[in-house]
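Only a single protein chain was left out; the remaining protein chains are all shown in position.
Chain lettering (A, B, C, D and E) follows the sequence in which the chains are written, and residue indices restart at 1 in each chain.
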Amino acid sequence: MTEPQGASVSRNQLETGAAQDGAPKPQASAPASAARDDDTVITALTLDDAALTPAMQAYFDKCTEKLGFVPNVLRAYAFDTAKLEAFVAMYNDLMLAPSGLSKLEREMIAVAVSSQNRCYYCLVAHGAAVRALSDDPVLGELMVMNYRAARLDRRQRAMLDFAVKLTAEPFGIEDVDRAALREVGFSDRDIFDIAAVTGFFNMSNRVASATDMRPNSAYHRQKRG
Amino acid sequence: MTEPQGASVSRNQLETGAAQDGAPKPQASAPASAARDDDTVITALTLDDAALTPAMQAYFDKCTEKLGFVPNVLRAYAFDTAKLEAFVAMYNDLMLAPSGLSKLEREMIAVAVSSQNRCYYCLVAHGAAVRALSDDPVLGELMVMNYRAARLDRRQRAMLDFAVKLTAEPFGIEDVDRAALREVGFSDRDIFDIAAVTGFFNMSNRVASATDMRPNSAYHRQKRG
Amino acid sequence: MTEPQGASVSRNQLETGAAQDGAPKPQASAPASAARDDDTVITALTLDDAALTPAMQAYFDKCTEKLGFVPNVLRAYAFDTAKLEAFVAMYNDLMLAPSGLSKLEREMIAVAVSSQNRCYYCLVAHGAAVRALSDDPVLGELMVMNYRAARLDRRQRAMLDFAVKLTAEPFGIEDVDRAALREVGFSDRDIFDIAAVTGFFNMSNRVASATDMRPNSAYHRQKRG
Amino acid sequence: MTEPQGASVSRNQLETGAAQDGAPKPQASAPASAARDDDTVITALTLDDAALTPAMQAYFDKCTEKLGFVPNVLRAYAFDTAKLEAFVAMYNDLMLAPSGLSKLEREMIAVAVSSQNRCYYCLVAHGAAVRALSDDPVLGELMVMNYRAARLDRRQRAMLDFAVKLTAEPFGIEDVDRAALREVGFSDRDIFDIAAVTGFFNMSNRVASATDMRPNSAYHRQKRG
Amino acid sequence: MTEPQGASVSRNQLETGAAQDGAPKPQASAPASAARDDDTVITALTLDDAALTPAMQAYFDKCTEKLGFVPNVLRAYAFDTAKLEAFVAMYNDLMLAPSGLSKLEREMIAVAVSSQNRCYYCLVAHGAAVRALSDDPVLGELMVMNYRAARLDRRQRAMLDFAVKLTAEPFGIEDVDRAALREVGFSDRDIFDIAAVTGFFNMSNRVASATDMRPNSAYHRQKRG
Partner (left out) sequence: MTEPQGASVSRNQLETGAAQDGAPKPQASAPASAARDDDTVITALTLDDAALTPAMQAYFDKCTEKLGFVPNVLRAYAFDTAKLEAFVAMYNDLMLAPSGLSKLEREMIAVAVSSQNRCYYCLVAHGAAVRALSDDPVLGELMVMNYRAARLDRRQRAMLDFAVKLTAEPFGIEDVDRAALREVGFSDRDIFDIAAVTGFFNMSNRVASATDMRPNSAYHRQKRG
């Protein structure tokens, strides 16, 4: 079995120095910073990893190959195969499948929503994605800090206004809000996708905040320009 | 193919009386009420249904058999098989799979969260579920109106306090909030499940509000006592 | 004297099983539900009923005749004749006297305001009134859950927008808000009535919430369609 | 008939200089200030005064005798006898009848609530009442500006904390809030009175804001010390 | 050295009656009111006054000559010369130097901003300034209570709308907000001044609230008309 062990180390064990099975303390190789434990103690919950299915193992391997690491959110779900698979299926469909929204636009929504909800995990991980997909480190910062300060075209501005209103006061969305999206060229299918990505990060932000999920430390340095 | 046709009828068509393919107007059998069109025009978006896969067709059939209808949220996702399957997989795992939370408790979270977000679809559909699972019509009303007014035991009160805080200010959840759950007996796995159900309805509330999703009219009369 | 005795039973007495004057415990005939004690312990305050004046006795009798019970809000005020009479006079004038607003419209305001304030008592009692006056169970649910999701005509929508803004941020009401009412046909007298009904339920919601007032259990089943 | 005429002068008439029945323009004797029209155009609504009943006429006369003027709120209700009488009955009971709360304490609640709602009419009129009843001009200012800055004893502080929470988030009041009042010596009857006064000004604030009710200019100079 | 001694008297000393160096208790000459200690115990912090520089001594002397007292905010900064000088320099430039905004307009901003932040010190001190500069006691009250209730011309209304939005949600200010100022005649330099005065009182409000700064009691009676 080769699934990551770290997720089953509880924060308490770590702080008292009692590492699992006598192995060297995981901090040894961790970055000397506020992110020191973030690659080893990935949530505030102690949950034992389940055995990965072959499909999930392959997916984790592909993450390692492409990113150099398995995103902590996946490790946080790895205690339960059904939950991990459902999360991965929904994530991959929403963020990677064909859509009228570019992958960058979907990541811009992810970060603007996460900024509204002040979700540390998602801002770090998806802020890096905006930097990478846009090849513009500053655009990532703008999405994290205040999307209203970015010089966006009308389409992207309307998209983010909808996503942030839907986040802050979902009960207030009405026909006029959908009309504003259609006016800048979004189709009904695009509107669904904006809604679904906004919804997904309103979910993920809350799972991450509820569990104090920590972003892999490697994200911070990615694509800083 | 037998998937429901209604979802592909746009609101505009319906309002002008131009029903699809010359069939009798769907309102004919609809309830004469504010829910008049809710069984036929299920969202504000016009999206053509995809062909259901055999698995999804079977699932829809089972819904019809057990509930007398296919919940509109499923029909709203039916334009895209991958989205429908991911939603169903996640929903069934969260709400029906074994958990330290009873099914009723998970539905109570669903409704308290949806009340915070004032989501019409979810309040109607899951309010009915609370009535059914508790065999107590009043408990459903309390979850819809103000869960703080319910006479709950400490465990369920702590569970809903966490869920509603996580909904209203996710950035403010800290160790002390998780400790409050552990104090009334929730395990770390239970905490994950509370977080995940809360997150899921924060997602669903927003997809429903963004698309003006309408609850099947039959929910209203269910289990009124 | 025949006034209801229940209001003078304190919650504490009830919970320890010490019912008044050795009579059988009042829960005996109460519904087995979250509303179990709501017909007997109607607020969190212990206040002895005053003797009803003949006028108030007649009014209570008429309530019993027409509704089958005396609304708990009246019993909650029954400890003080002046307060009860002032409440009844103002209520009856606002909700039942001639006005440019129909009785249903006044009840719609009552529920939309009470939803903003999440008042359990008023949502239950006046939600039932909307169901009864409209002969539409779903309209009641819409007012409770999110009036913006109802398919209202422009007049009623403007009326509720004004009432809810006046509830949420009264300091922000200005000429433009009154103009919006005039534009859909409301007279200055109508505007006063919208304001007065909105104000009245902002009062009642707070008296009910401050005292944990419980709605009569019979409301829940009324007019469910 | 001797009821005040001013209330039936619309703002529009006044601004174009067209005073009622050729009489000298009412501003002539009005203060040269931001309160210039406040004694003549008392709301933004044009409503004809009804004939005062003898009881109400006597009440208005007593106001003139004691205060030097009829409070504009009474003139604003004078278009309809039933509304005027109900308002006066409830006001007099709440603010003047025997209670465990002193008259000053009831006025302190009035102003702290009106500050939360930023109601110009009530802050001016009841701020003057606090100055008069306390013989302390500064206490009035503190209630208007931020009651938390006042050096209050525990009883009055608890009373205002309850009133302001009940104003800002009525749905959040629970047993613990009532317990805090009992702890500093308030009886259940006192709690009802705190709730009722708080409720009443949440009503009045909204009627005043909805109609742009203007305070009599004389209030401003009263009891400035 | 002649700097005021009072600022170094701690609140605790005062409440136990232990006045500095055996001198008569400072309350002796204080007003018998809620402002009783406000001229002697000017903040909740115990900080020893620094020796005033000749420039600052001259400035304090001028205050005493013109106002009859040294404003407590200056005494609160007097523990540190650099802080006092920087505060005075910025204040005098913003509020007294030539600007497209009149001194009254700058004070109106000061009070409207302080009302949003409910700052007792600034509302008292600058409310008095609005009364003095406008020669209109009522205008001061309107700025304190709800600037929206004042009958302002379009220029001043736009100015205050900008200042209050900038206070309440600074992240939401965009080109359209600046355009609204230009439309009523403000130059870019004027816009900077509106921003700077708004910013300055957002700073001062917070220093005053953080330290429980008390306004000199003399302000209350000034210019009451």
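Here, contacts are C-beta pairs under 8 Å (C-beta built on N, C-alpha and C of every residue); 3 or more make two chains touch, one makes a residue touch a chain.
Not measured: the values here are computed from a predicted model.
For the chain that is not shown, the touched chains among those present are A, B, D, E, taking the whole complex.
For the options E:Lys62, E:Arg189 or E:Arg221, the residue in contact with the chain missing from this view is E:Arg189.
Only one residue in the set A:Ala51, A:Leu96 or A:Val138 touches the chain that does not appear here, and it is A:Val138. Among A:Phe69, A:Tyr91 or A:Tyr120, only A:Tyr120 touches the chain that is left out of the view. Listed here are the chain A residues that touch the chain not shown: 31, 33-35, 37, 115, 118-120, 123-124, 136-139, 141-142, 144-146, 149-151, 212, 217, 220-221, 224-225.
Even with one chain removed from view, chain D keeps its contact list with that chain: residues 146, 148.
Think of the hidden chain as still there; on chain E it touches residues 44-47, 79, 82-83, 85-87, 89-90, 93-94, 97, 117-119, 162, 166-167, 170-171, 173-175, 178, 188-189, 191-192, 194-196, 198-200, 202-207, 209-212.
Everything that follows uses one rule, which is that only the chains that are shown with their structure count from here on.
Centrality by Cα centroid goes to chain C.
Averaging Cα coordinates per chain places chain A and chain C 46 Å apart.
Here the CA centre of chain B is 53 Å from the CA centre of chain E. Chain geometry summary: the mean Cα position of chain A and that of chain B are 24 Å apart. Counting partners per residue, chain E has 146 as the residues that reach two or more other chains. Chain-to-chain contact here is organised irregularly, matching neither a line nor a ring nor a star, and falling short of all pairs touching.
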